[in-house]
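All protein chains of the complex are present and in place, except for one that has been dropped.
For reference, chains read A, B and C in written order, and residue numbers begin at 1 within each chain.
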Amino acid sequence: MTTTTTTTAPDTTTSSELLSVVASRELAARRTVFAGIGLPTLATELAHLTVAPEIEVVYESGVCGAHPSHLPETIADAVLITGAEAVLSMPALFGCVLQGGHIDVGFLGAAQIDRWGNLNTSVIGDWDSPSVRLPGSGGGIEVMANSREVFVVMRRHNPRSFAETLDFCTTPGPDRALAEGIRPLGAGVTRVITELGILARAGVGEELRLVAVHPGVTVEQVRAATGWDLKAAGTVGTVPPPTEAELRLLREDVDPDRVYLR
Amino acid sequence: MTTTTTTTAPDTTTSSELLSVVASRELAARRTVFAGIGLPTLATELAHLTVAPEIEVVYESGVCGAHPSHLPETIADAVLITGAEAVLSMPALFGCVLQGGHIDVGFLGAAQIDRWGNLNTSVIGDWDSPSVRLPGSGGGIEVMANSREVFVVMRRHNPRSFAETLDFCTTPGPDRALAEGIRPLGAGVTRVITELGILARAGVGEELRLVAVHPGVTVEQVRAATGWDLKAAGTVGTVPPPTEAELRLLREDVDPDRVYLR
Amino acid sequence: MATTERKDKTMSMKAAVAAFVHDGGTVCLEGFTHLVPTAAGHEIIRQGRRDLTVVRMTADIVVDQMIAAGCVSRLVSSFVGNSSAGSLGELRRRIETGEPAPLAFEEYSHYGMICRYLAGAQRLPFHPLRSYGGSDLPSVNSDLRKVTSPYPGPDGEPEQIYVVPPVNPDVTIIHAQRADLSGNTQIWGLTGIQAEAVYAADKAIVVVEEIVDDEVIRSDPNRTLVPAHAVDAVVVCPRGAHPSFAQGYYDRDNAFYRAWSHISKDPRRLQEWLAEWVLGTADHAEYVDKLGEQFWAGLAVGEALSRPVNYGRRL
Partner (left out) sequence: MATTERKDKTMSMKAAVAAFVHDGGTVCLEGFTHLVPTAAGHEIIRQGRRDLTVVRMTADIVVDQMIAAGCVSRLVSSFVGNSSAGSLGELRRRIETGEPAPLAFEEYSHYGMICRYLAGAQRLPFHPLRSYGGSDLPSVNSDLRKVTSPYPGPDGEPEQIYVVPPVNPDVTIIHAQRADLSGNTQIWGLTGIQAEAVYAADKAIVVVEEIVDDEVIRSDPNRTLVPAHAVDAVVVCPRGAHPSFAQGYYDRDNAFYRAWSHISKDPRRLQEWLAEWVLGTADHAEYVDKLGEQFWAGLAVGEALSRPVNYGRRL
């Protein structure tokens, strides 16, 4: 990281801060975000204060237009409900809002992702007798199938998580769906934000490509940390480090109690 | 009508009172009734005071457990909502309550009924260029398909209304549905209550038969007023006329303002 | 934690109808007996829209008026009657005689319409329902189709069930008790199919009795049936549901329902009524004034307040 200008951050920036800031920038001009608690919330709140003033988070619990008195600890935290603009039933949330096509960006995580943005959140190993049983889809399958695009934030960038072949495909991107003759609404995963850089794809038929690295990270480092033969964009940019203004907003306005900025 | 005993009514009984009282008796031991406003409401309220203390009306507007301050003028009357136990959305009412199978008796009316209890509420004449355009199904198709049984109250008993062949079958009974390979939940129309008497059928495969006539009405009169070759039960009973107790409850407790007892 | 500042979506009825209701378009007006968006229908008449497809479960007085004004060429509905008060004269004439112009009619049952809204709102290709088996309706409505369930029926044999297609109106208009400036809309009493009809549409206009402060809405988020993100325009129009009612605001004008059967029976009388009460008024405020304060006093309602619930506050 660089400390040579006054607008960039000191090198005390944590990994959570870095990922939140980078993800927030990608939300420019987006309006509705389906997000879990943690980094996606921080990214969305920061985007609201910077690049996306009209952005609204819809939580998987059914809350729209939350005005929480404290930073929520879960997507169902009581502080998200009190003072919210609307709380929807599950059929309304998943049926009308999500499947109805009202979400611009869905945030998802995964234990494994492949080059097409397909995700595994079910098992490591065989489904029938796995070495690790993971939580499963939750609403992930629906977020992928119905959001206009999906952002994935992955702390760990290593060949086991960025896999040549998924142990199990819980949450398919649109390429897999189309191969089965089913047409999803959105583009699937369009951004993967990691500690090493940003992978991106525009939509159906495209693999994830490395489009930017963080300062000091090389393209070769990212390729070595990726389980498939990762292609890079013609020009791989450098992610501008968090500015002091971004960090100040994140630390002082978004998460002053450092609930997630650990 | 007879006035020979003190427990039977004077011959000032109106047609509305007669039909309400007779219908109320048929509700013995029933629990949930799907009813429109008018005679079905009067019958259900009277049944509650007499033969079916646990009976509950579910209105097509979504109201359950109404406690109206005034006799309602429509199924959506504001007085049905204020003080009700529950008001359901249309998907909950039609999907969960009605199609879900929670209704014991549905009340329906019709312009035409045939011997199997199929109903026409759409048109007199051809559907494409009818001589009379009627209101159509409303929820009638769903009430028939999903209630355990259906009661029909028809003021007019004449061959045009009790038709050999319906001009159009809006609302099919289970026999027609089964002929198309679709199995409805309930028995279809099990009671038709008219100014002449009571027709009944037990369920699939049975025609409506004349089971009782009002005092002074002959079987032949009813057969002549019916458009098909109406069969009679082995023994056709006589409907006991409204008792003074029934009439008193109806006039003093159920509809003291004589909104429907015109 | 920061919170979003929301957009002010309030518009005049005139502007909202001009912006979102177009000749040849599909317009859904919902409200099951309660909260019928009559004032919006009247403004559509004033602006002389033509060739509309109107989608509405209970096609009642406002639909009869829009047909009589020449706005409607096609109707999708499950009940075409003047409530329990009688007939819709113009609608009957159009269908029975084709005069002065025919009206295309797609006939459904109530749950068929509900399922069309559900499918439209949820972007489903169809919605199944246990209706229509044995009915003549599929013979006159080719959109009522059947699907074989991929699971065995109760008898172990394949099971067939009817389905309806989604409806996706160009615009849905509903009437509600209140909303905030950005369109978070609260309805109580009969809630009908309004939320699904809004979600099924490309654009949505919410007409309200009153705009309230954000704090009022946010004191009871479960009461918000339509969230702001689904709403394109908020129109303030008190008494805009007359002759239907708004629970807690004014009662139903049952006398007018009864009168409409007579008014609409005579085409000349109907056109005179439209000329005087709709085309002869600049907007709904004028219509309300013309009815007069004494009239409105007759529909006034008293108070029956809900008891508050505690949403809780972190200590």
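FYI, a residue touches a chain if its C-beta (ideal position, glycine included) is under 8 Å from a C-beta of that chain, and two chains touch if they have at least 3 such contacts.
Just so we're clear, the structure is a prediction, and the values are computed from it rather than from any experiment.
Chemist: Where does the absent chain make contact, in terms of the chains shown?
Modeler: Visible chains that the missing one touches: A, B, C.
Chemist: Just one of B:S69, B:S131, B:T165 or B:T218 touches the chain that is missing; which is it?
Modeler: Candidates B:S69, B:S131, B:T165 or B:T218; residue touching the omitted chain: B:S69.
Chemist: With respect to the chain omitted from the figure, which of C:T58, C:S78 or C:T191 is a touching residue?
Modeler: Result: among the candidates, C:T191 touches the missing chain.
Chemist: Write the list of chain C residues that the hidden chain touches.
Modeler: 123-130, 143, 145-151, 153, 159, 161, 163, 165, 177, 186, 188-189, 191, 216, 219-220, 222-223, 247-249, 251, 300-315
Chemist: Identify the residues of chain B touching the omitted chain, counting contacts across the whole complex.
Modeler: Considering the whole complex, chain B reaches the absent chain at 31-32, 45, 48-49, 53-56, 58, 63-71, 78-79, 81-88, 92, 95-97, 99-102, 146, 185, 253-255.
Chemist: Give me the chain A residues in contact with the hidden chain, please.
Modeler: Where chain A meets the chain not shown: residues 36-38, 60-63, 73-78, 81-83, 87, 89-91, 94-95, 98-99, 118, 122, 127-142, 145-146, 168-185.
In the analysis below, only the chains that are shown with their structure count from here on.
Chemist: Specify the contact topology among the chains shown, as one of line, ring, star, complete or other.
Modeler: Looks like a simple chain-to-chain line, open at both ends.
Chemist: Which chain has its C-alpha centre closest to the mean of all protein C-alpha atoms shown?
Modeler: C
Chemist: Determine, using the mean of C-alpha atoms as each chain's centre, which chain is farthest from chain B.
Modeler: Chain centre farthest from chain B's centre: A.
Chemist: Would you kindly tell me how far, in whole Å, the mean C-alpha position of chain C lies from that of chain A?
Modeler: Distance between chain centres: 39 Å.
Chemist: Nearest whole angstrom, what separates the Cα centre of chain B from the Cα centre of chain C?
Modeler: 29
Chemist: Could you please state the distance in Å, as a whole number, between where the Cα atoms of chain A are centred and where those of chain B are centred?
Modeler: The separation of the two C-alpha centroids amounts to 58 Å.
Chemist: Could you pull out the residues of chain C that touch at least 2 other chains?
Modeler: 118, 195-196
Chemist: Provide the list of chain B residues touching at least two other chains, using ranges where the numbers run on.
Modeler: Where chain B is concerned, no single residue meets two or more other chains.
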